[in-house]
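Only one protein chain is missing from this complex, and each of the others stays in its spot.
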């Protein structure tokens, strides 16, 4: 059976195991030497203050929760895509997570954290400077940040579901987690120029969610819609979903994991507050998700169109994104209101984006891009010392940078490997059988 | 397409977003003022003693686990209902949880905790007195109690699966989490009259499980059985299940989440013991679940009737309910025996309730009502200072109150909106497609 797509992608695929071989070589030759000397200095500041952090257990627990968020988001997407695509979507979620962790280990954490010093990026180096040989504080911080770096990869996978081939996705995942997201992150989290200007984005509303949303938007335009989504007479079709039970459990798991995203980010941003800062953060995260779900579901019931259940689930995620920029600051009632408006936004945005004939298979652009912007811009209402201009500048700068960079990367992949699966029919979407996956 | 049921429910649905609008108005007008002043005094006692709780991390962790219990119970029910109803059941689980959290935030926590003082209920006020502006101890306690309040909502959803419409369910969920469960809870947990008499129900065997069981029983009688469950010749039919793999994973997740229910309740009940009290609590919770599952499965295998696998899963939950009243007190062997008897009870109760021609789609009444009573009445065996009379009085008082109150509420909804889905056939149960959900 000669599959031209397969033949074309084999060279690209063959290039990737070089990573593994490189590691094995390093293991055989250099590992013992690495083990003796410390190549990275531990991060300064109260994070490693033994009085405040006798053991960095809270950071580890938040990191595990963020891994649960990745698992939940993957299941949410596997539930929402068409039945034939659910296996491929699941694999994209877990392999995208694994690739992002490795890419962030070797490259991304240097770009994000090492030597940013008010500038536009950290150090471009292919070695885990911030982890290998580091102290427990720095290692625990890396353990928490690694699944953070995988989150944008899953957001992109969700928007482009059912039609993006596996190997192009894997390549984009590595670029996103190694370079694009770490650069945007370094501007704010790494102490870069945006941080110096007073930009506040503790939980990644801009540097994770809207950044990923822009990358997904560019990809959705270049990739085109799923066959059968938009017909030539202008009609928009609701495509069947695999399993709302899976999508719901995935949303639940993602909600629980989100406490690691907001809680972990706050622990890193205001370490001097100690773990007690988790209390208002958790209360706000619970309320924002509940309010987003409730508002989106009830509004959808009133409007009475299709996708009522799906919109409720997206509303929960939208509420959670909306609270992400400064999750510990607002009073509970305010957090609830911010999440409720997130639920409202997703009900408006999903049909709007469809009317622009952009096909977002799981609503990821509405949830993460639109509500990521809302989350960033609402911070001055919570904390009057934060400037709306700076927030808008930060959101705009990340938007422009990610838009351009991801356009270049998507286009390069499209022109070389191609992006779109070869076989597709009205009912089946991406082939999910083990044999015959369009890689 | 004119759907009379939809037309009839739209006014009711339209009433609900008032909640969201109210919040938004409060956000625009009053939020900054709220942020400055503290409206609720922190809870007194050792819970906020900085020496015992330098950070209330254990409370937060238990709260996350209880959220996992809600997710697990939802998946368990989505797995046990007929395939056509699994999506609707999942949505009821997650939207019921969100509504319960909001209802408990605005109303229920006041009724449960604020100013009970030996009486029959706390304060009826539409404002989060116990949360907004409170200290970390009180906020962490609320974070733990909020998912507690959602648990009865899910129990009711499980019993009435496949035939209860969505909007009536949502209304009952709000009433249950805002008023009914908090009143019953205030008698024991809030320091009300039952607590003064020496009634012991730390993990909610009576005030969560059997209370929800009574509300579900009344609902099941008023709603009637699923079409095809009982036929006119007196036969009882086993209806197909969606996925035992999902039901099993949901049971597993619920079991893990149950450590938050028993553990969190014990932390709140005996804060002077410190987090070390979690150790016997966890060991007992593990053993009671394992014993309940084992006994129920083996007995079902011997009896050799249908539902063997389902009964095993229900047995695990039954064992866990059975240990809930005083989970830290018994020695491990005793906890194991109590859970084993719970497994035995569920094997007896499920066919018995069916023979009464009451249709409980997921066995929720057997698991939560019957074993909740067992758990409450066995406490004097564990702790001889507890009076069996008081335990029976408490169980009876909650039974009577919830039975009457939920009868009034169910009947009011039935006479106005109606309870039962309009379209139903032998194979399909509640429609689960996004479009066409019978709201």
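Each chain gets a letter, A and B, in the order it is written, and its residues are counted from 1.
We adopt the following convention: contacts are C-beta pairs under 8 Å (C-beta built on N, C-alpha and C of every residue); 3 or more make two chains touch, one makes a residue touch a chain.
For clarity, every value in this text was computed on a predicted model and none was experimentally measured.
Note on the undisplayed chain: of the listed residues B:198, B:332 or B:396, the one touching it is B:332. The hidden chain makes contact, of the residues B:102, B:161, B:299 or B:370, with B:299. Of the residues in chain B, those that touch the hidden partner chain are 58, 61, 65, 238, 241, 243-249, 251-253, 255-256, 259, 274-276, 278-280, 282-283, 286-287, 289-291, 293-295, 297-299, 301-302, 304-310, 312-313, 316, 330-334, 336-338, 340-341, 343-344.
Within chain A, the residues in touch with the undisplayed chain are 6, 10, 13-14, 16-17, 19-20, 23-24, 26-27, 31, 34-35, 54-57, 60-61, 63-64, 67-68, 70-71, 74-75, 78-79, 86-91, 93-95, 97-99, 101-102, 105, 128, 131-133, 136, 139-140, 142-143, 146, 166-167, 242-243, 246, 250, 432, 434-435, 437, 439.
We adopt the following convention: only the chains that are shown with their structure count from here on.
For this pair, chain A with chain B, the centres built from the Cα atoms lie 33 Å apart.
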